[in-house]
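Every protein chain except one is present and positioned as in the full complex.
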Amino acid sequence: MKIVVLLKMVPDVVEELEIGADGKSLNTEYLRMITNEPDNHALEEALLLKEKHSGTVTVVALDAPEVDDALFTALAKGADQAFKITDGDGMLGTCAGAYRLVQTLFTIPGLLPADLILTGAQAIDDLDGLTAPLISHMLRLPELGIVTRVDVNTANATAKVVREFPGGVRGEYEVKLPAVLGIQAAEKPPRYVPVAKVRAAMKSQVIQSVPAPQGDGGFRSSPVVEMTKPKVAGHAQMLEGPAEKIADQFCEILATHGLL
Amino acid sequence: MATASHGVSSPLVACEIGLENLTQFPEGRRVWTCIQCGTCAGTCPYGEMMQYPPRRVIGMLSAGELDKVFNSDSLLNCVACYACTAKCPRGIDLTGILLPLVKEQVLMHLSQVPPELQKALENTLRHGNPMGESPRKRTAWVKTAGVPVRILPEDPRPVDVLWFVECYSAYHPRGQDNARATAKILNALGIDFAILGNEEKCAGECSRLSGEPGLFNSLMEYNMLVFEKYKFSRIVTSCPHAYDAFHYRYGVLGFKYDLLHIVPFLAKYVDRLKPMLKRKTDCKVTYHDSCCLGRHNHLYDEPRRLLQALPGVKLVEMVHNRMNTICCGGGGGGMWLDTYYKAKGNERLSERRVKEAVATGADVLAVACPYEISRFEDALKVLGYEKKMVVRDIVELYADAMEV
Partner (left out) sequence: MAQEIWVLAEQWKGQISDITYELLALGDELATALGVNLQAVLLGKQVKQLAQSLGKASSVLCMEHDALEAPVPEVFAQALAPVVRARNPQLVLIPLTNVTLELGSLLAAKLDAPYVNSCKNARLVDGKLRTRSVVYGGKLEVLVNPPQPLAILGILPGARPAEQGRGEKAPAVEEVRVDSLEIPAIRLHGYIEPEAGDIDISKQDVLVSVGRGLQNKDNLALAEELAAALGGAVCGSRPVIDQGWLPLSRQVGKSGVVVKPKLYLAAGISGAPEHVEGMKNSDLIFAINTDPQAPIFNVAHYGATADVMDLLPALTEAARNRKEAKSHA
């Protein structure tokens, strides 16, 4: 089985996000980047499939701060190869990023066609599109997103795929491979890899750099006018004091609402 | 019962010892002197839960079957309390050397690391604290300290004491009580002190004892570089685990600074502190010897001296005290494995300990390690004793008595 996993670095929201001087983009001074969480799940799903069916997992990411850590961690977890796309400009939108990824995938010898291309179902910085459907459109492959389970039948090149719907309902689909899947959650939480293993990967394995292709695919993006902190429509009336006092106030409120 | 020669591990090449090269180091060779007496298993607080107590781990190591241990979750029960190490008649450093190496393999072999533990380790790597809080919030508590606290990155002049605050005191609400109290006491004593502020990262000992020597090494390398940026005469830390890390492990990267935990540090000043104690503490206090300060470093008298100096304090001892203390259950990753232990039916060690504390009739359970505050307060609540007894760090008791 040949699986390609696409990873993206996104702003780490543990840090306070600050708006830059231009009022329309992030202030990068204290900004830290972290792997898009659903992409971690995509990698985990790929590794689980590799354990079940053997084969290879190749991870590809656009160059970004802290991407090396992410790629070496992927290698330490069991990915076979890692590629970093370099020489492009900084923070790209999802559409331009997807275009650059696809164009590069074509240049990596032996990579395509892959049986499965997995990436996160969505990311917190998806403003002008989602990666999975864009990739599938450009590669002319079928796509399904919000996936929480993938069972591959290598004999007839299909996969049983589960997608999450509202209300806890799940849909079971049959997908012909090769396909692109947007993973929401892997069947198991992304595995832990000890730091020593990542450091060992940094010494013994390489991230292959691939130059970014020219062009941006002609995707029409919408100009950003302004970036703002959300306007708080209202705020809760805060109850203060020790727990017993808050509890009494709470009961009063419930009583006035006829709930107690 | 015969005790180990000193029960204390010697400074050692933490980065280089591994399961494959144990015999190249004196501490490693000592492992092979195990006589399979089983004292370790007998004294372990979770001994009945462990399929592979230390004795069996060494047995499997000899038999070349250690992978069976790697594939078992038995070692997740180890809370790194040093009980086995303290009692081992051969003086084998089980807790400090052997078990972390085996635990590292367990973490790699487990099909799933318990999520809370995984998150704590990932947070420590990424943000330098197990809570996953932003490093830029590490000094948030300083604003409410009530006294000036110099932050070296902002004011890098040489200083006498570098106070290594550590994660729980910096981020946890109850830990911040401790940090504020400490700052006030140091200020009252006129000590010239400063903190590393947001440049401080976890010293890493609990990560190491959980089975992450790699994570520990990366934190050690980082902290040593930060130390080298500033000029200070000595280091004082609020966390016994940080003390252990600096004292026993950081030597490999050249750590030579004068080092004390805050309790023995303050104990030196007890005569200067006594006249400052304005308010009578007036209660029965029982002191919990922490695993690191107590059993591992034999610092039993200093905390008691400090407590007895408080006016009106009557000190009573729990059944298990000094070297026989019962761990609060927070070490070795235990801080993040409560749900895991509960699912396995392990009694919470903190509850076991709190029952002993309440049995003394004391009003206050005094502690000297940041993990213990939240663990014992939680245990008191679970057992319904929160009106009978409170948990206070020695530092908090002093700040109260000094009315600072």
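Order of writing sets the labels: A and B. Residues in every chain begin at 1.
In this section, contacts are C-beta pairs under 8 Å (C-beta built on N, C-alpha and C of every residue); 3 or more make two chains touch, one makes a residue touch a chain.
Predicted, not measured: the structure shown is a model, and the values here were computed from it.
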Residues of subunit A (touch criterion as defined above) contacting the omitted chain: 10-11, 13, 17, 19, 24, 26, 95, 121-122, 124-130, 132-134, 136-138, 142-146, 160, 162-176, 179, 182, 184-185, 189, 218-230, 232-240, 243-244, 246-248, 250-251, 253-255, 257, 259-260
Touch residues of subunit B, complete complex, unshown partner: 115-116, 173, 338-339, 342-343, 378, 381
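The rule is simple: only the chains that are shown with their structure count from here on.
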Distance between the centres, which are taken as Cα means, of subunit B and subunit A, whole angstrom: 37
Sites on subunit A touched by subunit B in the complex: 14-16, 30, 34, 188-189, 191-199
Subunit A-touching residues of subunit B, taken from the complex the two chains share: 104, 107-108, 110-113, 115, 118, 121-122, 125-127, 132-134, 136, 211-215, 217-218
